[in-house]
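Heads up, one of the protein chains got dropped from this complex, but the rest are sitting where they should.
Order of writing sets the labels: A, B and C. Residues in every chain begin at 1.
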Amino acid sequence: MLDKVLFYFFAGIAVASAALMVTRRNVVHSAIFLITALLATAGIFLQLRAEFLFIVQIILYVGGIMVLFVFVIMLVNLDVALQQMQFARQKWVALIVALALAGQVGVMFWTSGKMPGQGLPVLTAVAANRLPLNSEAVAKSLFDSYLLPFEIASVLLLVAMIGAVVMAKKRA
Amino acid sequence: MGADELVINMGPQHPSTHGVLRVKLKLDGERVIGSECIIGYLHRGVEKIAENRTYQQFAPYVDRMDYVAAVSSGLGYCEAVEKLLLVEAPLRARVIRTILTELQRIASHLLWLGTHALDIGALTPLFYCFREREEILKIFEKYCGARLTTHAFRIGGLQYEAYDTLEKDVERFCKDFESRISEYETLLTQNRIWIGRTKGVGILTAEDAIAFGVTGPVLRASGVKWDIRKAAPYAAYNQYKFEIPVGTTGDTYDRYLVRMEEMRQSRLICLQAIENIPSGPILAKVGKVLKPPPGEVYHAIEAPKGEIGYYIVSDGTVMPYRVHIRPPSFINLQAFDRMVRGHLVADVVAIIGTIDIVLGEVDR
Amino acid sequence: MADEPKEPKPPQVHTGDKPVSSTPAVSAPPGKPADASAPAAPPKAAAPAPPKPPVVLQTPLDNEFVTRFRTKFGAALLEAMEDRKQAILTVDRVRLVEIARHLREEEKFDMLADLTAVDWPKREKRFDVVLNLYSFAKNERLRLKVWAADAEDVPSVVSVWPTANWQEREVFDMFGIIFSGHPNLKRILLPDEWQGYPLRKDYDILQQDTAWVRENLGIESGQ
Partner (left out) sequence: MNATLQATLEFLKLYWAPLLCGVAVVAILPLIVGYIVLVERKIMADMQARLGPMRVGPHGLLQPIADAVKLLIKEDIIPEHADKLVFWLAPVLSVGAGLLSLAGLAIGPAFQIAQDINIGILFVVGISALGIFGIVLGGWASNSHYSLMGALRSSAQLVSYETAAGMALVSALLFTGTLNVKSIVEAQSKEGIWFVLLAPVAFFTYLVASIAETNRAPFDLPEAESELVAGYMTEFSGFRWSLYFLAEYTNMIVVASVATTLFLGGWLRPFAGVSWLNFLDFVPPLVLIAIGAYCVLRVTKQPTRVQQLFMLAVAGLCFVVALVLAAPVVLPVIKPSLREAVAPFYAGIHGGFWFIFKVSLYIYFFMWLRFTIPRYRFDQLMRLGWHFLIPLSIINVLLVGVALIAGAYFQLHGWGLLLVTTPAAILALVAAFLILAIEKQHDARQEQTAPSDFYAG
């Protein structure tokens, strides 16, 4: 009962603020709604007992959006932005793609109800019971079974970071 | 204005513009790329008032210009009028004037140190400085009844005879003060952050300093060894031995060191002076109504902030025909723009502090 | 200063002002004996005891420096005086910048200590612009003066001594003297829109720009 209430609460917030994020003209407001959406998602993670993902979501996005904020504030002239056209010209294309995606998801739900054993609704129960020590589990899978992908991803990020530094240096 | 330029208005109500100075800063990020001082918020038309008062009546007004160093301003005015009158104050008066002026210099520098350190973020020196300044103000109060706008002197000599324990009070203060300066220095001089915040900040070369007419400790920190007390001794300064501290680079740290050393030297002057205060009259024979012979005079003394000059034109009547005051703060503030360019906002307050301005004097 | 002895007259007119008129009445009787005794006591005062014939303290100055200056600038030096041992040179307004540069570079008067003006409304050229120079090398002061009539510009010396910038602005603010060639000649102490020049002698001490005060401060009078 409580789980359901919380889920709909977080999900509602996430969806609503995601929608608001896209539609706000004020860039800073958009950023605020982005935070809300991400925090609500983090809430859903927590509800799924994925504590580690929850805190990682928060910590990473705090830093990430912080930087986004700084860029928004420093680089975007709000007065000018308010005068500009809000959506790009491809909005009809976007609408069609979005509808297609929604349809796809709908079909998936629909079929999952028809064919038992395949689909989403089973997941919640599993997460709550099987992963009592979430952060340890994450660490184990990262450094044990997925060590190579993890290292590859790290190297990729390192390369990106060095690239950014080099580019910044060149400009200065 | 470019997209990344930001104009901020510092003051006239800002915690560290030392009164009602208003600075328009043009910033690129936090870096200052231009500045403009807007002054006059405290303008009271002192020079106009002077033309409508008698010579004695005007004397208290000068105390209200540099209200943290009223004794020095008063001394300059009194000596200028004396020069105009062709009289000289008796020796006793001159010695006591010297003592009080030097105490005032210490008090003014203490106030500077406290507020300057506060601007840079050190909270505590302010209170230590005020503790010692209080002692000086007590001496002033005992001497003439006023603490801030003292009007201690009179044209031709002194307003009041020295009170009985003046020497003892001054001596006690000077004895204590030695260790107190060391106390401030422990807090600041070797402090890495303090050095980081002041060294290389607001550099003013000797050429620039002279070109901008900068005087006082700011000029000396740039390496120009010039002090009116030595160059053209007034009061009784020719009787005492003291050094003129000079800096080398002309940055904020040098100005800090110069002022600290000046306090030490002032203390030495006071100690020398109280050793032998000559007896005699305290007032030269000047009339109750002063009618200086027509003519004009420019007289400057070394106030704590620099050269305070009085240009007085007499037409032979009881009121000055024209009094012009050369306020050190006003002239020194001109160099602000030169000092501040290319620095960060945080340095702006350090530089305002290091120039040591008093808006009462800038705006008159 | 050639004008000086003639000068005591304008103040007489000036004493007609209200706040001043009472002063002589009160202080004149005790004033005279006091004044008589005053110059006697100080050793320096060479002035004769009776105060009425005004002491002429302004003596023509003619030393080596003045000679040098005269040979260089000739007619541009209008007057060389000494008043209370302070040298005063009055020079031609038009050649001020040239003279200033010469004084700074050749005679080492490297600091402009002070720049101000005096208003003599009765005179043909009513303003004195006064520059107080100082030489670090010689430890000497020199006063430079130019005369300017009401409508005449004075060349700005900012290019010679940057410190003149604010000081000329202040003189402009207070006297309305235009300094030609000044980089940024606008009011400095008074508000930019203020009408009138307070330090002129015809500006009464009670006078103010009432329109400005009413508009900007929302009060009837600043007095």
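The rule is short, and it goes like this: a contact is a pair of C-beta atoms (placed from the backbone, for glycine too) under 8 Å apart; a residue touches a chain by one contact, two chains touch by 3 or more.
Not measured: the values here are computed from a predicted model.
Listed by label, the shown chains that the missing chain touches in the whole complex are A, B.
Across the entire complex, the residue among B:L6, B:L91, B:A232 or B:L283 in touch with the chain not shown is B:L6.
Although one chain is not drawn, the whole complex shows that of B:A80, B:A117 or B:V297 it is B:A117 that touches it. Within the complete assembly, residues 1-2, 26, 28-29, 32, 35, 51-52, 54-55, 58-59, 62-63, 65-67, 69-70, 73-74, 132-135, 168, 172 of chain A touch the chain that is not shown. The missing chain lies against chain B, touching residues 6, 8-9, 14-16, 28-31, 117-124, 126-128, 131, 187-188, 191, 193-194, 196-197, 342, 344-349.
Criterion: only the chains that are shown with their structure count from here on.
Compare each chain's C-alpha centroid with the centroid of every protein C-alpha atom shown, and the nearest one belongs to B. By number of C-beta pairs in contact, chains B-C lead all other pairings. Each chain gets one centre point, the mean of its Cα atoms, and the points for chain A and chain C are 76 Å apart.
Centroids of chain B and chain C (each the mean of its C-alpha atoms) stand 24 Å apart. Annotation for chain C: no residues touch two or more other chains.
Per the touch definition, chain C reaches chain B in the complex via residues 4-5, 7-8, 10-11, 15, 17, 19-20, 23-24, 27-28, 30-31, 33-35, 37-47, 51, 54-55, 57-58, 83-84, 86, 88, 110-114, 116, 118-119, 130, 132, 136, 139, 141, 143, 161-163, 165-167, 174, 187-191, 198-199, 201, 203, 205. Taken in their complex, chain B has these residues touching chain C: 39-40, 43, 45, 47-49, 51-52, 54, 83-88, 210-215, 224, 226, 231-232, 284-289, 291, 293-298, 300, 307, 309, 311, 313, 315-319, 321-322, 324, 326, 330-331, 333-334, 363-364.
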